[in-house]
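Structure in structure tokens, see below.
With one protein chain removed, the remaining protein chains of the complex are shown where they sit.
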Amino acid sequence: MAKKTYAFAVLEGVAQEMRKNPTLCFCYQFETPVARLPGGEILDLAKEFGTPRTSGRWGWPIDEAWYAGWAAGMAMTGCPAIARIPYQAAIFPAEFVLHQIAKLRSMTGGQANLPLVLWIGGAGRRMGMAGQHTDVGEEAFYAYLPGLKVVAPSNAYDAKGLMIAAIRDPDPVVFRDYAEVRAGQQPDVPDEAYEVPIGKAAVRQPGKDLTLVAWAPATVDVAQALPRIAQAGISAEYIDPRTIKPLDVETLAASVKKTGRLLVVDHGNHTNGFGSHVVAEMAQKVPGAKVARIAFPDAPGPGAKSMISWMRPDAPKIVDAAQKLMRL
Amino acid sequence: MAKKTYAFAVLEGVAQEMRKNPTLCFCYQFETPVARLPGGEILDLAKEFGTPRTSGRWGWPIDEAWYAGWAAGMAMTGCPAIARIPYQAAIFPAEFVLHQIAKLRSMTGGQANLPLVLWIGGAGRRMGMAGQHTDVGEEAFYAYLPGLKVVAPSNAYDAKGLMIAAIRDPDPVVFRDYAEVRAGQQPDVPDEAYEVPIGKAAVRQPGKDLTLVAWAPATVDVAQALPRIAQAGISAEYIDPRTIKPLDVETLAASVKKTGRLLVVDHGNHTNGFGSHVVAEMAQKVPGAKVARIAFPDAPGPGAKSMISWMRPDAPKIVDAAQKLMRL
Amino acid sequence: MSTIDRRTLLRTLGSAGATAAFVSPSTAQTGGKTITLAAAGPGANPRYVPADDLKFLPPQKIPAGRAADVFAAVPRQKLLVTYERMVKSRKWETRMKDLFLDRSQGLYGAFHIYVGQEAIANGVVAALNDDDYIVSTHRGHGHLVAKGGDLDKMSAEIFFKETGANHGYGGSMHMVEMDKGILGMNGIVGASFYIAAGAAYSALVRKTKQVAVAFAGDGAANSVYYFSAVRNSAMYKLPAIFVIENNFQQQGVPMATVTPTRQISDYTKGLGVPSVTVDGNDVASMYTATHQAVERARAGEGPSVIEAITFRWYDHAGVAGAKAGADGAFGLEYRSDEAVRQWIARDPIARFRTFLLERKLASDSELAAIDAGAQRAVDSSIEFARRSPDPRPEDGLKNVYAQGSVAPTQFFGAMAPETN
Partner (left out) sequence: MSTIDRRTLLRTLGSAGATAAFVSPSTAQTGGKTITLAAAGPGANPRYVPADDLKFLPPQKIPAGRAADVFAAVPRQKLLVTYERMVKSRKWETRMKDLFLDRSQGLYGAFHIYVGQEAIANGVVAALNDDDYIVSTHRGHGHLVAKGGDLDKMSAEIFFKETGANHGYGGSMHMVEMDKGILGMNGIVGASFYIAAGAAYSALVRKTKQVAVAFAGDGAANSVYYFSAVRNSAMYKLPAIFVIENNFQQQGVPMATVTPTRQISDYTKGLGVPSVTVDGNDVASMYTATHQAVERARAGEGPSVIEAITFRWYDHAGVAGAKAGADGAFGLEYRSDEAVRQWIARDPIARFRTFLLERKLASDSELAAIDAGAQRAVDSSIEFARRSPDPRPEDGLKNVYAQGSVAPTQFFGAMAPETN
């Protein structure tokens, strides 16, 4: 058990599985899989496993749909694969995932196995990058695809555990990897391999007045909002679904049933973001509950700090929303 | 005013706009733009406009992302464009649409104009095709993208009017074109050019007990269900949003406020289909309303008739759902 | 280097076509005979008219030459198996075509007939080992039969039965037999390239010396996945072979109207990947070209492209223009009946049969016995299919994931009425 960066924790999980399984392979582009601990320990997967099991010291060409195609052909023929897609290209493999990776098991009546992980970066609502480099929420698209599982960890512990669970899972799993989550405060991460079960939400804080739901980058703002919500006299039950698909509807519904109120905080876009689905599920499962959501507006994230920081569903807005929801 | 096939109606709309605007261009693959009326009238856009304004008699190569790229470059430089994407390739242009077509106006601070239409086919939940050829609901993905508008007509009249509105719109519009809608019963279609306004839902049938919402292919089943729902003594207000984005939330909310009950019928997948968003919007706008949805399960459509017809949210299931919703 | 037109080439050099290549920096490396073809290729022809495809007819017989000799030297037993599979494939599809034409049979779903192209699948597979991989297309029945696919399972799948190759989930366009190295047919144009390249990479990791073949059409060569798959395979020297079956047709779109080069094999020349164009109705040429590509692949030298010139006898999908008991589909507006007739006259099976007889590799009665056996196998596969049960409706919720079923959200409250 030690303090680890998010990057180290995930790569440690990957390395541990690659040591166990000699046909597990890992491809990436410019994100060479090297991580260091403050103590000096170095993980260098390119060095440890070499090519062809990794993309080597330099990585692969800028052709991200190919990574998904590669992973599919690999997985179907006995080489489970991890394909890391840079965040700029989060949607490049979309077609191949929709029609091949997600569907092949069903179309073959269960015969095609696709044990693979699409490790897909997420940009985040940051200033200065603009439009193409400020996206959040592509998990909404991938979650729509039958045959996929989708996880979106919000800290290094979950990230390592979900990565290992994703690798061991017989089905294709999309692993969302958000910059803000990587940069955030991290809990201790065990040295040994462990799984965080796919499909289980984490109740981060018990409460009775309202259920607050957030995942991945939105958890950074929620963490800041929680003390202020408490100060405002509101007892929030805070749940991080961690797995986007299959969604842990039971845990969420039990909480909303108890509190009667749901507030979803979503850094994805408003229209048809994954938050829409969470709200819809709860509205149906818990009739009469008061449901609400704040989300990034239906706009690309502009570059100027003045604009994008106003648009971010940040801690003050979360606190404000919680208070308003209590008054409904 | 005449009986027209859906195909004829839409092509007539395209032809009328192409006659008015000498730089409006139209590309397609194997779906050569020819339509005939029973009376013998023939529309042949390839012949009438030739190349390079159309893809000609034979159409373009099987390279659908290119069509979107072409349309973007065209639209930015004074040639509004219509790019027809076959249903098998509905998601091929996804990356280019996400990062270029949908975002360029915002990223350029309003300077890039992209008056273009992505005319994207839809497969439908039909037997015998399986997996890759049974999709419905990609509008859920496109609606998620800020900067796009999305329409999904359910008959020839709306199709022609929405196509013309889409062509005239200064923003990029996704036009969904479902096989089952094309094959369905059609109302009369005026000969002249007209617009069906983007963003306006159609109240197809007034009612007071519940609000029934369906668009595009699901309207085929709803049409069969309506008389039986009436027979069951339920007064359903039936609304076809027609435009997926921007969604006509006012019309929908006014109805749900009145009836207190919402049933969304969706041929898309359950998880994060566009129906999720409709339910979420109404649950928030009309607190206390009873909201429900039936959707295609989170599975690729299997080939065998026995399986896929059982999975389809068809008329009997819609009637059953309406009755159960009334008892809630 | 000599410069002659394509037709003359195929006529006079015949099986040399197996190694015929346009200028390619790498041809020299493969040891293949380099022949430059002149402007007779079909690409980039804005004044294309359907009769154009008549210009590219192969000779009526498998011509004497290197490829014919190489193929004749293959063990007789293997040649007969190859012949048998070609015949099975032809008879199975022809019978299915008749069943589709007979409305009372109630067949439904996609159905893309491979008839006319059988020399490609069988010439290629004859050069493979059993554990090599193939990845197929929407038009792939023939690929499956060539790789030893089970006719019973195939027929049952066309009938969407529980006993089918895909247990009724897939139908004609998705049939699979993983344990025979058949990674499946595929309904998305271009998908086979990536899957095969991925499988080839897997062979590299597992150090098995397996080879992976992607079959694809002339239309698929314009998919963004094509150049990417070949380029990456070249980069990582993958044991992959890309077989482009150029049947001049992409649905109703003539190949020449969407191809900017004279030959599709030109696309990949710049990559230094051996890229040849061969007579796809000549099983000997297909075998020889593939054999060379396989050797290269197993030697760790990387991928190859083989463009096979051929023609499909039927419509793109379904049975329009076809008749029960007769070969070919006629009266289709995107091609001339004359072209269909001429290509039927170059039937790859008839050419192979003549070759076997002329080279005394088989007797007429031997071949007749194979023909009869193939017919029996086809007929009994259809009986098997008819006898088999339909999948249960609720099984549609299975096989989405490795375990369990998904929720039946088509019902209110996600429960079927009986259980609700």
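Letters A, B and C mark the chains in the order given here, with residues in each chain numbered from 1 onward.
Here is the rule we use: a residue touches a chain if its C-beta (ideal position, glycine included) is under 8 Å from a C-beta of that chain, and two chains touch if they have at least 3 such contacts.
These numbers were taken from a predicted model, which means no experiment stands behind them.
Every visible chain touched by the undisplayed chain in the complete complex is listed here: A, B, C.
Remark: the omitted chain is touched by one listed residue; of A:9, A:130 or A:239 this is A:130.
Among the residues B:9, B:35 or B:79, only B:79 touches the chain that is left out of the figure.
If you put the hidden chain back, the residue from A:139, A:177, A:237 or A:298 that touches it is A:298.
Contact between chain B and the absent chain runs through residues 23, 25, 52-53, 61, 63, 65-66, 68-79, 81, 95-96, 99-100, 104-113, 146-147, 149, 170-171.
For chain A, the residues touching the absent chain in the complete assembly are 29-30, 32, 56, 58-63, 65-66, 88-89, 127-133, 270, 292-313, 317, 320-321, 324-325. Considering the complete assembly, chain C touches the hidden chain via residues 22-23, 25, 44, 222, 224-225, 227-228, 231, 234-235, 258-261, 266-272, 275.
Note that only the chains that are shown with their structure count from here on.
In chain A, 95, 99, 106-107, 146-147 are the positions where the chain touches two or more neighbouring chains simultaneously. In chain C, the residues that touch at least two other chains are 166, 168-170, 174, 186-188, 224, 400, 406.
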